[in-house]
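This is the structure I have questions about; it appears just below.
Removed from the display is one protein chain of the complex; every other protein chain stays in position.
As written, the chains take the letters A and B, and residue 1 is the first residue of each chain.
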Amino acid sequence: MRRQIPFGLVFIFGIFMVFQFFVPHEKSEWVYEFLLDWIIVIGIFALALGIWSLFKVSVEKIKQGKEGGNYSYITLVGLYMMVAFGFTQQTGEGWGLYFLWIMLCSACIVSLMRLRASTDSGKKRMWALASVGFLVAAVLVAIFDDAWAFFLYTPEGLENSMFEIFFDHIMMPILATMFSLLAFYIASAAYRAFRARNVLASLLLLAALLVMSRFNPVIPGAEYVANASNWLMNVPNLAAQRAIVIGIGLGIVGTALKIILGIERGYMGRG
Amino acid sequence: MRRTTYIVVAGVVLLFGLSWVLHAVSMSGEADGIERAFMITMAAFLTLAIYSFLYKDNPFYKFAEHLYVGVSAAYWMCQAFWSTIVGNLFPRLSEGLSNYFQQPYQASGWNITYWIPVILGIMLLMRLTEKYGWMSRWPLAMIVGTTAGLNFVRYLRSDFVVQVSSTFMPLLGEDPHRWQGFGAFISNLDLSATGQLAAIVSNWVIFFGVICGIIYFYFSKEHSGAFGRASRLGIWILMITFGASFGYTVMGRISLLVGRITFLFRDWLEIIS
Partner (left out) sequence: MKHRFLIVGLLLLFGLSSVWAQTEPPVVDSMVVDSTELFPAAVSDVQVVDKPNDHGHAVIVTWETSADDGGGKNNVLRYEIFYSTSFDGPFDSVGAVPAGTGEFRHIGSKEPLDSAFVPDYTDLFYQIDAVTADPTIRTTSDVLGPVQCSGQWFNTGRIPVLVAVLIFGLLTAFFVLSAKRGKKLYVRPIGGIEAVDDAIGRATEMGRPILYVLGLGSAADVATIASFTILGRVAKRVAEYQTELIVPTYDPIVMSVAQEVVKSSYFDAGRPEDFKEDCVHFVTQSQFAYVAAVNGIMLRELPATCVYMGKFFAESLLLAETGSLAGSIQISGTDEIAQIPFFIVACDYTLIGEELYAASAYLGREPKLLGSLKAQDWAKAAFVALAIVGLLAANFEWFEFTTLFQVID
């Protein structure tokens, strides 16, 4: 029963969406929009599951004392700091003891992790004392420092300059750098294709070289290269793309139908 | 080995500390100069830490990686909480909740239905319990069923029915390149990309390219004989396309690298203007 009801739900929602596609009426559209909103809301709840998993795995790594496990402290402190920034904001001109509070809380988290990872009772006691000490100090700072405040009901935290700075100067540079690594990787991938001596790899490489050369005026017959490259992109490329699109489309359609009809059940686990 | 690592780490920290001090000195006249100097130095450090991965896995990369994972996970969590839950969900759930979070209440007779995804969301969280874990399948069923139904008809329309009509093409060309007899073709033989020859050949290539490509994706029959040859031609055309796509992307990726190098040399080292 516990297993059958979900498949019944899949069937009902799936069939509804199929019918909805053919019914343009406002009422049908209205239900469709509601369902899409619901999916977004459920996704947010799922994020809590994800954060819990990340936290749990990081804590486990520290506890197991695996090589590199200590880096999980950085993940946990980064996670904490960003959450803290997202729910606090300065109330005046300066920051007061805000950064001290951030550091005390971070130290408290690290101490708690060390406490969890320690096996020696003496060390356990030491880390327990340290975490309580840091926590008390952090609470006192939070109570007596008026330069900043918690904002748990309104989104002032999103305008916290530290929240923005972390986004602009930590997240964005790493994102852009990770993305730019592709320039190196694409070169090494091209080299790999060059080394693979078979007909298919050669065709791939030749087409890639032709298209790469399209803006290069140094190549003899640059105009012909550009024309050939354009033709390649507009004609054989169009044909192959269409064939792939039809294949993928039918694959999706076939799998979706199996899901609606309850033939494909692998995604639901065993129960 | 560990000692060497510590020395290298200390050296790098010193180097970037020095960079911060030098930047702070040069920005001393500006508002928030010290903070900005720190942030530029930090961004440069993280950029180089990620690039160091090209050599091999190392403590700097591990630091940047773990920091990025923690910070980004929390960033999206905060955004989701404030924008979706507080900004969009609470104003529809109840007036009291809206007032509590100081959001304008969006009155509607159907707002009660927004409690359903909240209940489904809570059911999803039941995964964390051993006893009620089965409940998490219900919201999952709702999501999978809805999107499967949606994808079924959408893809059948866009990737099949629409593609069928797109493949109806005149092999003897369309105006102004329509076939007007062999004599006219020979007397106007033009090898340019816009000529009749190119137009007609292109239509043939597209038509047979699509057919051969589809034959390659045919799973119910052994690819041998004429069928196998058509399938072989199909995979060749696919490979040419993949090569073209690969080549097309290269320039874009290199421009990303140029962007980061510009940051390092202009904003951080201030070598170029």
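Methods note: contacts are C-beta pairs under 8 Å (C-beta built on N, C-alpha and C of every residue); 3 or more make two chains touch, one makes a residue touch a chain.
Because the structure is predicted, anything quoted here is derived from the model rather than measured.
Across B:85, B:140 or B:199, the residue that sits in touch with the chain not pictured is B:140.
Only one of the listed residues, A:34, A:179 or A:231, touches the absent chain: A:179.
Considering the complete assembly, subunit B touches the hidden chain via residues 50, 53, 56-57, 61-62, 64-65, 68-69, 71-73, 75-76, 124, 127, 136, 140, 143-144, 146-148, 151-153, 156-157, 160-165, 167-172, 207, 210-211, 214-215, 217-223, 238-239, 242-243, 245-246, 249.
Hidden from this view is one chain, which touches subunit A at 18, 21-29, 39, 42-43, 46-51, 53-54, 56-57, 60, 67-68, 171, 174-175, 178-179, 181-182, 185-186, 188-190, 192-193, 204, 241, 244-248, 250-259, 261, 263-264, 266-271.
Simple rule for what comes next: only the chains that are shown with their structure count from here on.
Centre-to-centre separation of subunit A and subunit B, using mean CA positions: 11 Å.
For subunit B in complex with subunit A, the touching residues are 35, 39-40, 42-44, 46-47, 50-51, 53-54, 62-87, 89, 100-102, 110, 113-114, 116-118, 120-122, 124-125, 127-128, 134, 137-160, 163, 166-167, 193, 198, 202, 205-210, 212-214, 216-217, 234-251, 253-254, 256-257, 259-260, 263.
Interface residues of subunit A facing subunit B in the complex, by the touch rule stated above, are 2-3, 5-18, 20-22, 34-42, 44-52, 54, 68, 71-72, 74-83, 85-87, 153-155, 157-158, 163, 165-174, 176-184, 186, 189-190, 193, 199-201, 203-212, 215, 227, 229-250, 252-253, 256-257, 259-260, 267-269, 271.
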